[in-house]
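Here the complex is missing one protein chain, while the rest keep their positions.
Here the chain labels run A and B in written order, and each chain numbers its own residues starting at 1.
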Amino acid sequence: MKVMERVRESTVGRSIWRAPDRATERDRAAGHWANFFLHIYPVKMRRKEMTFRYTWFLGVASVVLFGSLVVSGIYLMFFYVPSPASAYGNIQNIQTQVAFGQYMRNVHRWSAHLMVLVVAAHMARVFYRGSYKSPKEFNWVIGVILLVLTLLLSFTGYLLPWDQLAYWAVTVGASMAGFVPLLGETIKGILIGGDTVGSATLLRFYVLHVAVLPTAVVILITIHLWRWRKDAMLDTGADDE
Amino acid sequence: MSEEIERREFLKKGWMAGAGLIGVAGIWTTWDVLQPGESAGFGGEVRTIPEEAVPQDGVVAVPAARAYLTSIDGEVVAVSETCPHLGCRVPWCESSGQFECPCHGSIFNRKGEAREGPTPRGMSRYPVQIIDGLVIVNTGEPEEGEPMGTAETIDEPKRGPSCAEGSH
Partner (left out) sequence: MSDREPVVVDGKRVLGVVPGTPPGGERKVLDEQEPVMVWPHLLVRHGVAALVVLVVVLLLALFFNAPLREIANPMDTPNPEKAPWYFAALQELLAHFHPMVAGVLVPTGIIIGLVALPYIDRNPRLSPRFRKVAVATFTVFMVVWIVLTLIGFMFRGPNWGWVWPWQDWYGEL
């Protein structure tokens, strides 16, 4: 503790933290403001909004699961080539040859399933709490988009092992898109890039899964949290029993 | 003074048109790039098996054409193996003498006509030519099957137990 304080108050420490004093609440608020990582949080919140009962911490849980997916996903990317000729063999290789490969794949899979579950539960919790009401309407809309993106991420990842489970689930999913009025066949074509699920589909789903969709999710989560911070003090409890 | 305004208006319209143009170009090229490519083999005329090998009371699968061949009243019919419901491959059930889709339980007769299940129509058929005794399937021009509820044109009721073990 002492050492940390000395570091904070040194010339270098002052240049990093900028508000090194921790004596008064005002100091600490200044330190909070000056911190990049803390700036997604409000400085103060009502005691009630911090309890398990209020949020069940489902939002935090989704972010943590997303982080776990990014880490395990990057690990898996080192050992995977998205082509029908190699994909399945790569997965077998990950499971049998790569250090911690099987474990990382498990982490990725279960994090993904849990994330779908937790995001859905988060939405239900926000509904019952009434936290979508004015002026937070648009943050709810962003949340719905994030739910859809979560499902798409999970579904695009489902194809990558190129096993029977993957192939036919995506065949059925793409056929569903084919029933959209007027545009059905076009959408299906763009989705799978050919007559049937094949190498073009695998590549498209891979790019969506590792680049396009995660970027979209990161941007939207940032906006989601920023708006959450702005609205943090709104629930005055006037309605509580 | 008025000249100033005009110039400002012109510049405003100018950059809006420019941005719009770039946007349209971007969407157009993206759209174009994403169009599905041609796949080799399938999608054109596929040479399959000799006409004599096509069965009268069953079907034979011809994987290259993603189809089944069967003979109805002495005429070879090519039925697409893809379920018109959601794209699963429909296997032929020997014991019941009908196509039974594993995905959602749609059932079709030997000609691919919809019999029961959630499928909106019968299985697609491909035009067939016989050249030098060999069946040529034109997979480029599928004909959609008739909608569910159309009367079947062959009289071949279910002839035995269905292949689905767990079904009722």
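Everything below uses one rule, namely that a residue touches a chain if its C-beta (ideal position, glycine included) is under 8 Å from a C-beta of that chain, and two chains touch if they have at least 3 such contacts.
No experiment lies behind these values; they were computed from the predicted model shown.
Interface residues of subunit A with the unshown chain, by the touch rule above, are 22-25, 28-29, 32, 38, 41-48, 50, 52, 57, 60-61, 64-65, 68, 84, 88, 91-92, 95, 102-103, 105-111, 113-114, 116, 118, 123-124, 127-130, 132-134, 136-137, 140-141, 144, 147-148, 151, 154-155, 158, 161-169, 172-173, 175-177, 179-181, 196-197, 233, 235-237, 239-241.
For subunit B, the residues in touch with the chain missing from this view are 63, 85-86, 88-91, 100-105, 117-118, 120, 162-168.
The definition used in the following text is that only the chains that are shown with their structure count from here on.
A straight line joining the Cα centres of subunit A and subunit B is 37 Å long. Those residues of subunit B whose C-beta lies close enough to touch subunit A in the complex are 31, 34-37, 39, 42-43, 66, 85-88, 103. Chain contact summary for the complex, subunit A toward subunit B: residues 168, 171-172, 174-176, 178, 189-190, 192-196, 198, 200.
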